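For this depiction, one protein chain was excluded, whereas all remaining protein chains were kept in their positions.
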Amino acid sequence: MALTQQEFAFVSGLVRREAAIVLETGKEYLVEARLLPLARRTGTPSVSEFVARAQRERALADQIVDALTTNETSWLRDREPFSAFTDSVLPDLAERRTPVQKLRIWSAACSSGQEPYGLAMLLEESLKSSRQYEILATDISAEMLERAKTGRYSQLEVNRGLPVPMLVKYFQRAGTEWQVSESLRRNITFQKVNLAAPLPPVQPFDVVFLRNVLIYFDLETKRSVLRRIRSLMRPDGWLFLGAAETTIGIDDGFERVVAGRASAYRPRAATTAPVGATRKG
Amino acid sequence: MTSPTTDDLQAITEQVWLSYLDPEGTNPFLPSEQAPTMPCVIAAVSVTGAWEGHVVMSFSTEASKKASSALLGMEDEEVTTDDIADAVGELVNVIGGNVKSLLPDGSLLSLPHVATIDEGVNKWPAAVEVCRLQGSWQNEPIAISVWTSKSTG
Partner (left out) sequence: MVIDDSRAMRLILRRIVTQLGFEVVEAGNGREALDLLESMDQPPQVALIDWNMPEMNGLEFVTAVRSQERFRQITLMMVTTESEHGQIVRALAAGAHEYVIKPFTPEAITEKLALLGLVPSGTMS
């Protein structure tokens, strides 16, 4: 059954508001092709009825946005922040923490999971085997978290910026897909978190990755998100933002430092005695 | 070892389309009851060794042309029969290679074979169909099927 004009208008309005993506008339078939699996999964008999339900149920509307906006994301293609993490940040933390202290890392917008699993691989490769770590991976989308939790990736996804030695070491084939190994999954906890709302109480973090998220918020929200994140960081912790993002002019509580070839941000008090990092800006 | 299923074919086909024929994800291959009728273009690779059978794609003449121009980055009217043979041959090679990864170790893939069939017979004697995905792309029918020889299936 084809989508009516009204149903298509609802869907295109939704993705325009939520993701700034324009779906022109004529793309009805695309909407149908992408939403059919969702309708089936939720036991809704047709795409039309799924769209009708989504007008009443927020969670289903979120699924529509995800289904129509998701692209494969890359694993470790942005070399600078990841080499800063392994070459500057981890040696710094190894010096500052006692050998038995667990390192705590937060992947604050983990999407389909490439970032937390990628960080886990880097930690496995870089840390002494006696050093324990834990990663909290959060996202606003329950659908994304479910996907990330399964640790299953398509062939197209494992082609994207994942060094092949990591593929053979940390993945197994599972039918047409690849499955992340248990050795990585056991150190990662997935949790739904809305960064724009008060955060749940947790132990402070040594490193926070919050890349390509702030760009979607207005200035006030950026400021409150950064303030809340700072309150969950160790005083000598590290924050990584996307290349086009900064705390400068938004939250004075952070200071930008150079780490390798990347910029990182640290709570201001920590930078009075920098170790393994120099000031900038 | 379980046999490849229509779901497997669907997953593989979606990836091939996103990679080579529909990079924007706006013209996906849409499964339906529609199948190509003659005249059609057939592209096939055979699997030998631990598993024996064929991976076959069939295209309406128009679909083979559209697929070739999209893959090679040409205009529809520029596409020659050699281009079609190269392009759909490579498509079935990639799909066949991905099907092979689901089959037992020690299975080997042949070089692709491409043929135009105007009328008459198109059969895979001594083989049975394992799974099939058919539908349309840009309103032209395309089918993908996997066959195994009766003795090893």
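Note that the chains are named A and B in the order they appear, and that numbering of residues resets to 1 at the start of each chain.
Simple rule for what comes next: a residue touches a chain if its C-beta (ideal position, glycine included) is under 8 Å from a C-beta of that chain, and two chains touch if they have at least 3 such contacts.
Quick caveat: nothing in here was measured; it's all calculated off a predicted structure.
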Given B:9, B:44, B:57 or B:71, the residue that touches the chain left out of view is B:71
Contacting the left-out chain: of A:48, A:74, A:150 or A:246, that is A:74
The listed residue (A:173, A:186 or A:227) that touches the chain absent from the view is A:173
Against the hidden chain, subunit A presents residues 72, 74, 76-80, 155-156, 158-161, 163-165, 167-168, 171-173
In the full complex, subunit B touches the hidden chain through residues 15-16, 18-20, 23, 71-73, 86-87, 89-90, 93-94, 96-98, 100-101, 105, 109, 111
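Definition applied: only the chains that are shown with their structure count from here on.
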Separation of the C-alpha centres, subunit A versus subunit B, in whole Å, is 36
Within their complex, subunit B touches subunit A through residues 8, 11-12, 15, 18-19, 25-28, 30, 98, 101-102
Given the complex, residues on subunit A that touch subunit B span 27, 29-30, 33, 71, 154-156, 173, 175-177
